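With one protein chain removed, the remaining protein chains of the complex are shown where they sit.
Here the chain labels run A and B in written order, and each chain numbers its own residues starting at 1.
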Amino acid sequence: MSPDNGPLTVPHDESLEHTILVRHRLEEQYENLDQQHQAAALGMWVFLATEVMFFGALFLAVAIYRFLYTVEFEKASERLNWMIGGVNTLVLLLSSLMIVLAVHYARHGRRKRIVLFLGLTALLGVCFLAFKGLEYYIDYQENLIPGWRFDAGEWVTREGLRPDQVPHVKLFLFLYWVMTGLHGLHVTIGICVVLVIMAMAWRGKFSPEYYAPVDVTALYWHFVDVVWIFLLPTLYLLGTHHW
Amino acid sequence: MSERLLTPGMYLIILVMLLALTVLTVGLSFVPSSAMMRVVAGQSIAVVKASLVVLFFMHALRSTAQTRAVIVVTIVWFVVVLSSLMLSDYLTRGMIPNLPGH
Partner (left out) sequence: MSTHAFDQPAGAAPGAEPPTNYLNASYSVTSWLLTTDHKRIALLYLLPITLMFFIGGVAISISRLSLMTPEGALVDADTYNKLFTIHGVIMVFFFLVPVIPSVLGNFFLPMMIGAKDLAFPRINLLSWYLYMLGAGWAAVAVLAGGVDTGWTFYTPYSSASSHYNVVMTMTGGVIAGFSSLLTGLNFIVTVHWLRAPGLNWFRLPIFVWTMYATSFIFLLAVPVLAMALILVIIERLWQIGIFDPALGGDPLLFQHLFWFYSHPAVYIMILPGMGVVSEVIPCFARKQLYGYKFVAYSSFGIACLGFFVWAHHMFVAGISLYAALIFSSLSFLVAVPSAIKVFNWTATLYKSSISFEAPMLFALGFVALFTFGGMAGLFLATLGVDMHVHDTYFVVAHFHFIMVGGMVLAYMAGLHYWWPKITGRMYSDWLSRLTAMIIFIGFFLTFLPQFVAGYNGMPRRYHMYAPEYQVWNVMSTAGASILGVGYVLPLFYMVGSLWSGKPAGRNPWHATGLEWQTASPPPTENFEQSPVVVRPPYQYHLEKAQNEP
């Protein structure tokens, strides 16, 4: 365990002290670890605010086009796989519990439990991606990929749309792919970060005084969960489902 | 960081609530209703779920004033500024016949 403000790497050359090659656990611009933790947390919240605006633009696009093309959007939404969507929601919510417990045990310095719960978080994240992959495969089979696999005719005969309404279905599906794809990318990045933090926990880098990386990673993970919480009704539940 | 701590048991209760709300929101989509009701129900339940995650899992209730300000400002900016002002265009188009943009 390195001391609070000792360097984590020792430079050969002191002139490299103020570069990224040298990292002290307590950075010199902070007075104590608590201040550093608070700053890191605020930094992550501010970053999440930018992500809200980033995803928000897409949600707004769905809202606008749904207003303009209500019937087409509902019909297209009904064709999405609500079962996998619903299961994935449960998976992500469970993973949020896992990571909040990881933070809880980090605060108490329980190294093995931190690793366990971070591992479960990552595992559930991978489950999410696996189900998503399955869902994407089914969408492929169902011709729900505009510009690649799409059958305009079936929207007229099976779904009862007029031919001039069919292009609007493509708008919905485009937004579905972009939004779930972007979300999936965020989950993937989250899993990678969780694994890195898990490795750090395994090597005993965290203590009740220093666990900010776990805390900050958890905030990111919860945000990814919140995006999915809104994606579910926005994309999957616009129409009426039938057994 | 000093704060009143939530116990693992309390986190579990929050999770159960979240899971129940998920089942509810999917279940409601099988109930025939108007398009507006579906959107209102779906988004309202999502807001409740998100609030549970933000307040309890992300510890927003016990956070600093700056963090709470960030959360409030973000919500206001997205809902009021971006969404409402942009919808003020889309919702009022077509109201005046024979005018450009209408």
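By our rule, a residue touches a chain if its C-beta (ideal position, glycine included) is under 8 Å from a C-beta of that chain, and two chains touch if they have at least 3 such contacts.
If you're wondering where the values come from, they're calculated on a predicted model, not measured in any experiment.
> Out of A:I64, A:V156 or A:L195, which touches the unshown chain?
Here the residue in touch with the unshown chain is A:I64.
> Which residue from A:L21, A:M83 or A:I138 sits in contact with the chain not drawn here?
Among A:L21, A:M83 or A:I138, only A:L21 touches the chain that is not shown.
> Since one chain isn't shown, list which residues of subunit B touch it in the complete complex.
66, 73-74, 77, 81-82, 85-86, 88-90, 92-96, 99-102
> List the residues of subunit A that touch the chain left out of this view.
13, 15-16, 18-21, 27-30, 35, 38-39, 42-43, 46-47, 49-51, 53-54, 56-58, 61, 64-65, 68-69, 146-147, 167-168, 170-171, 174-175, 178
What we mean here is this: only the chains that are shown with their structure count from here on.
> Approximately how many whole Å separate the CA-defined centres of subunit A and subunit B?
Inter-chain centre distance comes to 17 Å.
> Please give the residue numbers of subunit B that touch subunit A in the complex, ascending.
Residues 1, 5-6, 8, 11-12, 14-15, 18-19, 22-23, 25-26, 28-33, 35, 38-39, 42-43, 45-46, 49-50, 53-54, 57-58, 63-64, 66-67, 70-71, 73-75, 77-78, 82-83, 86-87, 90-91.
> What part of subunit A is in contact with subunit B in the complex they form?
So the residues of subunit A touching subunit B come out as 34, 37-38, 41-42, 45-46, 48-49, 52-53, 56-57, 60, 63-64, 66-68, 70, 74, 82, 86, 89-90, 93-94, 96-97, 100-101, 104, 107, 218-219, 222-223, 225-226, 229-230, 232-234, 236-243.
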